[in-house]
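Handing you a structure now.
Shown here: the complex without one of its protein chains, the others still in place.
For clarity, chains are labelled A and B in written order, and residue numbers in each chain start from 1.
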Amino acid sequence: MRMRPWSIRTAAAFTAAIVSLSLGALVARGAGEPVKNPDTFVELQFGDVTSLDPDLAYDIYSAEPIWPNVYETLIIYSGSSLDKFSPMLATEVPSLQNGLISKDGMTYTFPLRQGVRFHDGSVMTPDDVVYSFRRFLLQDQAGGPAWLLLSPLLGVDSTRDKQGKIQVTFDQVQRAVYAQGNSVVFHLKRPFAPFLTIMAAWGGVMPRKWAAAHNDWDGGAATWQKYNNPKTEDRYQFDHMNGTGPFMLEQWDRQNKEVILVRNDHYWRQPARLRRVIIRSVTELAARRLQLQQGDADLIVASLNEQSQLRGLPNTVMQTKLPQIAVQTLQFNFKINTDGNPDVGSGKLDGQGIPSDFFADIHVRRGFAYAFDYAQNLSSAYAGQGILPHGPIVQGLLGYDPSVPTYATSRDKAIAEFKEAQGGKLWDTGFKFTVPYTAGNTARQVGATILRDDVQALNPKFQLSFRPVPASALNEILFSHKGTMYFLGWFADYPDPHDFAQPFLSANGYFPVRGGYNNPEADRLIDQAVATADPAKRAAIYKQLSMIAYNDLPYLFLVQPTTYYTMRSWVHGWYYNPIFPGQYYYTLYKQ
Amino acid sequence: MSRFIARRLLLLPFVALGVTALIFSLLQLLTPAMRASLYITDPKQLNALPDIIRKYHLDQPVYVQYWEWLRQVLHGDLGWSETAREPVLTAIRGYFPATFELALYSFACILVLGIWLGTLSAVQKDKIVDHLSRSTSISGASLPTFVWGLVLLMVFYGHFGWFPPGRLGLDADLFVRSPQFHPYTGLLTIDALLNGQWWLLWDALRHLVLPVATLTYFITATLVRITRSSMLETLRADYVRTAEAKGLPRDVVVDKHARRNALIPVITLAGLLFVGLLSGVVITETVFNWPGIGRWGVTASQQLDIPAVTGFALIFAGMLVLGNLCADVLYAVVDPRIRLQ
Partner (left out) sequence: MSAVRVPSLVAPGAPTVPRVQPSAWQRTVRRFRRNPLSVLGLCIIVFFVAVALLAPLLAHPIERNPYMIPHQGYASDPRPPGPGHPLGTTEEQFDLYYGAVWGARSAFVVALTVVGAGIAVALTLGSLSGYYGGWIDEVVMRVTDIFLAFPGLILAVVIVAVLGQSARNAMIAIAVVAWPTYTRLLRAEFLRVRDMEYVQAARAMGVRDVFIIIRHVIPNTIYPIIILASLDMGGIVINFAALSFLGLGAPPGYADWGQLISLSHNWILGTAGDPFQYWYTLLVPGVAIFLFVLGWNLLGDAFQDIFDPRQRGSV
């Protein structure tokens, strides 16, 4: 029994290769703690950039490179503050005192900074600023952020009506945004208290000539309709950036899922200290964590339930309990579409299903509200990282009031409410339905488990189950009003209570359109609050709205979660503002 | 021979059509709203759905949409992939070299290991060596790839720091992006050689070790089994027994006669194996964050990125038919007994 000579040779060669490879790698690997790549910053997150166009991108992963790193706004939030602003591309923050806001609150004037250069070298003029904002309003891609400024400036939520026909004119836009000497003037349709807040976060400025030279709108009256509602891929700005910010886009590598920024040496302020920034998307937590440990990454983003694994990693710092202007809710559908709906069982109140108006009954909703264990949800699904909200106006917003009552978990009260529900019949008949939740979202899955356990423990005739659905299916369910109860979160577009009150309580807000909630009093108050300038008066109105939310109970407000970042201890200059979609690399350096 | 080749090639458009029609028919089960969801990321964008459906003609009957897509393809345009954020063809061209490189190195290792172990096993049938090699290879096939991959990652990257995930380290990545580097093939190891950058070659190889090890361990088992059984069959053949009866030593018999004949079915299988590798790298690419076509394919499928999935299907069907063709031709060329009409 002899081994083949060639096989011995092969085995030896193979082993030798492995050994030398490993030894070599061992030697190549650096030892210990000196800063790796001192002028390059690597951030690892796990989302996808959809577009680098500041007028079309609407998610945080796309927004991170855009603002305020590459494109800049006229004003910006001061440091970590949410209600104080500093001038950025403007030289002054408009206010009533300095007269840059008109007395009737309908005109805002922004004097522009001189000598600011774009990344292509051209100088910023009022024409460019006007163009940028008009483009923001008129490109209006379906699902994009244009409505944020369309609403106050033109009084509509879209440039197109429900049939898809254009419903605004260039004239209206011209009167809403125009240049006046060295300033840019915005003329609102009606007084809108959060206008400055929106301006501090939206509306990146780009040069008109550059855009026009690359197949985009030239700013003219006659041509804008052709550029309305583009397909993502039709715009040069989709993957090319030209702003005024401290960083320029070097490349968006879609294969490696990374955005690479380089320092803008002709920035209008002191140039950034970092020479290069790489933002890469890595889905596997293990890979993110290991790269942080090895120093190949400087900062990583991870979900709350992964936090315990990242604690205490050597040479790292974890910034935790970072407040977010966001809320997670469990919503009721007041009018369920029972046609071909797998989640409603029999569709009747016979113990084997639920009827279409099941949740329209306040006692049913209160039953769920008292049954759900909010504390358990916070500690299990969100690792205790967050606070229990008091209605839609969350902490950090004007009008937040911790004295607004909440539904504390109480088994007895839940039973009492359920006994009164559906004219007293529900308790004996029972019900059965399914809650769809976003597949892969562990927090919501735990929440669904808690809901089921809490409710089923009250009465054996109560049957509740839950199923994971992919995002596309959930969107379909919501779109066709087939949802029963569903978990939805809301993240601030801008840190003003209007951005929360309207989507939750207004009849044509996002959530009531899905769920069918409707209260004219709420609408009235919302309109009143947004038009009032005095913060104290506004706060009072929002407190009233919070009470309406408590009494009407269209949603269960579950958690206002916090967030955290884990970074190497050689990272300095980091600061946090809840409204930033990601990191602000301007102030960062490694040492 | 040429008629045979021609007939096989004629299959190609048919299969391609069939595969894409299969995908499209599956998608008939989706509502326009679900398909439009590809373009939004947050439920707050839901009221844009009617707009999106209108814009992309998603409410038209499926056969109309298929016909539109077909017309596009015949003009050389495979469409736009939302998940890749670039045209489908560009995405495939970008992702394919990474997968190809991974598959190539894995394939080489698999071939070497598989044939060696298989031959060894067959020659030493039912002895310790046979049992050992069969156990090892079967164990390889018994463990889910991602488990094995994660364990490797944990030990060799997490603990030792030798072999990182991804395709290139930071410096190497920046260098490849710079104008000093000329990409000739898209295969980083080859390109590094052609550019004369030894450190780059080293870096690329370092990143290849773990994914290749993962893939190799998992797939070698099959090849060992095939080689072994094929070798066994050959060793039992009359001419081998005759040679042994005449007094030729075992090694010579195996070396000179048996192996060549035993390898014939292995060759045919190798072609299929390679194509199978190209599609089987999905999990490995996900675990090691390898920017290849498998990982992209899964993401596209999960999010119902129809242009991507159908473009993908098209390319794969083509590769498979060509791969099968090569294997069959090779089989016919190598084995004089088989002549195909």
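Following the convention adopted for this analysis, a residue touches a chain if its C-beta (ideal position, glycine included) is under 8 Å from a C-beta of that chain, and two chains touch if they have at least 3 such contacts.
Because the structure is a prediction, the values reported are computed rather than measured.
Where the complex has a chain not shown, which of A:347, A:396 or A:470 is the residue touching it?
A:470
Can you tell me which of B:106, B:222 or B:289 touches the chain that was removed from the display?
Spelled out, the listed residue whose C-beta touches the missing chain is B:222.
Of B:108, B:151 or B:252, which one is in contact with the hidden chain?
The single option touching the absent chain is B:151.
List every residue of subunit B that touches the chain not included in the displayed model.
11, 14-15, 18-19, 22-23, 26-27, 29-30, 126, 131, 134-135, 138-139, 141-147, 150-151, 154, 158-159, 218, 221-222, 225-226, 229-230, 232-233, 236, 265, 268-269, 272-273, 276, 278-280, 282-283, 286, 294, 297-298, 301-304, 309, 312-313, 316-317, 320-321, 337
Could you please point out the subunit A residues that touch the chain left off the display?
285-286, 289-290, 305-306, 308-314, 376, 379-381, 383, 439-440, 442, 445-446, 449-450, 467-470, 473
We take it that only the chains that are shown with their structure count from here on.
Roughly how far is subunit A from subunit B, centre to centre by C-alpha average, rounded to an integer in Å?
38
Give every residue of subunit B touching subunit A within the complex, in rising order.
Residues 30-31, 33-52, 54-56, 80, 82-87, 91, 94-95, 98, 112, 116, 119-120, 123-124, 127, 129, 150, 153-154, 157-158, 160-167, 169-171, 173-174, 177, 202, 205-206, 209, 251, 254, 286-289, 291, 302-304.
Would you tell me which residues of subunit A are touching subunit B in their complex?
1-4, 7, 10-11, 14, 21-22, 24-26, 28-29, 37, 40, 42, 48-51, 58-59, 142-144, 158, 160, 162, 164, 229, 231-233, 239, 250-251, 253-257, 260, 276, 278, 282-284, 286-287, 290-291, 293-294, 296, 470-476, 478-480, 488, 490, 503, 510, 513-514
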